[in-house]
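So the structure is just underneath, and the comments pick up after that.
Only one protein chain is missing; all other protein chains are in place.
We just call them A, B and C in the order they show up, numbering each chain from 1.
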Amino acid sequence: MIVNANVRMGDIELRTPLLTGSGTFGYGSEFEDLTDYSALGGIVTKSLSFEPRAGNPPPRICETSSGGIINSIGLANVGIEEFLGSKVNELPLDKTEVFLSVVGDSVEDFTKVVERLEDVERIAGYELNVSCPNVKRGGLSLGGDREAVTAIVREVRALTKRFISVKLTPHYTLIAPVAQAAVDAGADALTLINTLVGMEINAETRKPLLGNITGGYSGPPLKPVALAKVWQAAQVVDVPIWASGGIVNGIDAIEFLLTGATALQVGSVLFADPKAPTRILNEMIQYCERHNVDSFTDLIGGLRT
Amino acid sequence: MIVNANVRMGDIELRTPLLTGSGTFGYGSEFEDLTDYSALGGIVTKSLSFEPRAGNPPPRICETSSGGIINSIGLANVGIEEFLGSKVNELPLDKTEVFLSVVGDSVEDFTKVVERLEDVERIAGYELNVSCPNVKRGGLSLGGDREAVTAIVREVRALTKRFISVKLTPHYTLIAPVAQAAVDAGADALTLINTLVGMEINAETRKPLLGNITGGYSGPPLKPVALAKVWQAAQVVDVPIWASGGIVNGIDAIEFLLTGATALQVGSVLFADPKAPTRILNEMIQYCERHNVDSFTDLIGGLRT
Amino acid sequence: MVNKIKMSIIEKGIITDIKQISGDIWDMTVAASQIARNSKPGQFVHVKVNNGFKPFLRRPLSIGPVNGDTLRLIFLVKGGGTQILAKKNVGEEIDMIGPLGSAFRMPKKDEFPIFMAGGIGIVPLLFLDDCLTNDIQRLFLLGLRSRSFSTVSDDELNKRSIYVSSDDGSIGFKGNVIELLTEQLDNNKLINPIIYSCGPGIMLAKLKEFCEMRQIPAYVSLEVPMGCGVGACQSCAVPKADGDGYYLVCQDGPVFDASLVNLNHGELP
Partner (left out) sequence: MVNKIKMSIIEKGIITDIKQISGDIWDMTVAASQIARNSKPGQFVHVKVNNGFKPFLRRPLSIGPVNGDTLRLIFLVKGGGTQILAKKNVGEEIDMIGPLGSAFRMPKKDEFPIFMAGGIGIVPLLFLDDCLTNDIQRLFLLGLRSRSFSTVSDDELNKRSIYVSSDDGSIGFKGNVIELLTEQLDNNKLINPIIYSCGPGIMLAKLKEFCEMRQIPAYVSLEVPMGCGVGACQSCAVPKADGDGYYLVCQDGPVFDASLVNLNHGELP
């Protein structure tokens, strides 16, 4: 039995639903000796900001007793200027679809970055990391979650015809109105979810495990939260959903398809297993064979409720 | 070495910092054959609403692959009328401090319940479960998170001199402003955090594990999120914080003290180990002995940053 | 609902015997005097299958035949929790809360008790069977998928004169256990039957329908996922037949008068 692994999102066809999560696969070349790109539908690069960011003081990563990890990278990145000067050449454009993640503290930050990126050829699209609270416009803090998301997406939409996915945090009181706002403002997809805010300490030394004290909690403990957010958003929007959060094996991936996701991001798992995309894809295919499903697409939203 | 286990919060002294989490210890008598109340500083009862609530369709509880659980009880409770008629007699008022948890969909729901509860004697205080989004006032939805919390707390404050803790969800974009709003409105303490919204499915049957599809995610995976919220709130408010989320052993409990909590709620762990309060208290005392600390109070906020 | 008993304790039993009955079915004998001596048929224990919190929740298991200070737990390896149990050895400790929940009400003098088990649902009925004095006539039916999925040994089948049905006819009557029940009722013209049953949700739902049609009283023991096991968390809801809310299986059950509960929920997810 041949399982059809590709998924469509508007004009874009991904050869598999697997993407890499922003910040876990660098600019796409760091893992090139280790990871088989043919299992990937695309990659999402580390979030890029207008100005370079040095990031947070070390330590920047720790494990949690619950089997996940917390990172406080602090969105360290080279900034748009150096990206265009050097990193852009590392993008694996010949190997897979490339989505560039963009981040900012203000609406202008986003538009200034995307404007410059429009000149880079062969980019499949953008992922807008709007997950940081307190986004500003022209220096003023934007009222609520919906307002900030709407402003960013609308203004980026006006700049580009490329595919835009908007990545949301799980820390909204309600995800549905924010998801709807992103779509109304022109998003082609939603990425759900970014990390939870988390923290671990060492009771013996009384010190926090991260230099920045708190950070972004990811890995297996995130999966139930991500499933819920994907489900809740899928009830209200029609655009494809990119799932992110705790995927470590093929069954996790299938669960997200059933819950309503079209693409699946592998993030933290890459640190433990750089060959995870290949393994997960095989496990997904095995599931389909066992259940007589001949295309991943047939599973999307197939939860029996 | 004798470790002083009691903690003070305003006029109230708890003989130990351990409380039971709302909804996990019923009305305080269900576990009476199993749990030693002397390890508890107090109990928090199942959230009580004005009208009785039947709750959600089964199944209402499941495990997550990440080592936690998800419940979708749906705030099932007998309602204020029947509570006053029967359950009130089950409260273990002779054994420990009793805090009554109150929940509602509107500001009026909260005030109507607290008004009636004021007649019940020997109650130490209330925990206001304001964790449900979309709270209304006079039938109108309240604008943002701060507005809803402020309205509920202010109006309940006007009705009672009793101790009030306000229990917040981790699903606020920022916890600090909401925490501050609760304190400004008159809260004597904050309970952090309620469950995360979570979901699990069985990929083989394609069914969600809960009748209500999503539910409240608790247990060990919640701890890093709860630590972060306790820390963030402790940076902005001066009132005592009651920690809730993933405490299963004495070191977890100590971590929350160090992070800034004054009292510690044990919730889901009671299902696995009804004797958890005694065990956790002993483990906390052992920690203190090892570190030459002679009072739990000395640990509160003692994180070295 | 019936014979509700309070006073449960946490007891660390000691495994005195464990054997495999068939493929995934294990039969464990546990010495736990306090629980054993206070148990009534239909009640259950809430078992901590492991030290620590993996898995996080306890597992509810019906109390099987009690013999003095010991009780039998017979279980199907369904997922991770029961898998851990099956790997335990004689001499190991097992942490149980019990006895919990309601017991079957005993048949009245003029009633003819019929035990109807589906698969692993036989466990509480074995205990109930033991509790009826020898002079009381009874009929014991067990529905299996097939011989190789048997939930009791051949010895026990014989000793207790259990009539078996199997979907594939590999043992006993070919068909389901409701068909077997119908046949037995009709052939033997039993007077005043009362049915005690435990098994898959779908079987119980069909049984309820059948009994309502024939106006036979039926007691069913239900299975739903549980948290606390002691009535504190409201995890174990089962809808009331009259639509007015829920019962709690750990407290109001697990044994219910079939007419009081709504069983149209099918199998667990």
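Note that a contact is a pair of C-beta atoms (placed from the backbone, for glycine too) under 8 Å apart; a residue touches a chain by one contact, two chains touch by 3 or more.
In this text the structure is predicted, and so the values were computed from the model without any measurement.
Participant: Over the full complex, note down every shown chain the hidden chain is touching.
Facilitator: A
Participant: Can you say which of A:92, A:220, A:250 or A:277 touches the chain missing from this structure?
Facilitator: A:220
Participant: Which positions on subunit A touch the chain that was left off?
Facilitator: 23-26, 30-31, 33-34, 46, 52, 54-63, 67-69, 71, 73, 76, 201-202, 205, 207-209, 219-220, 248, 268-275
Throughout what follows, only the chains that are shown with their structure count from here on.
Participant: By CA centroid distance, what chain is farthest from subunit A?
Facilitator: C
Participant: Centroid of subunit A to centroid of subunit C, CA atoms only: how many Å?
Facilitator: 48
Participant: Between subunit B and subunit C, what's the gap in Å when you average each chain's C-alpha atoms?
Facilitator: Roughly 36 Å separates the two chain centres.
Participant: Using the touch rule from the top of the page, what residues of subunit A touch 2 or more other chains?
Facilitator: Nothing qualifies.
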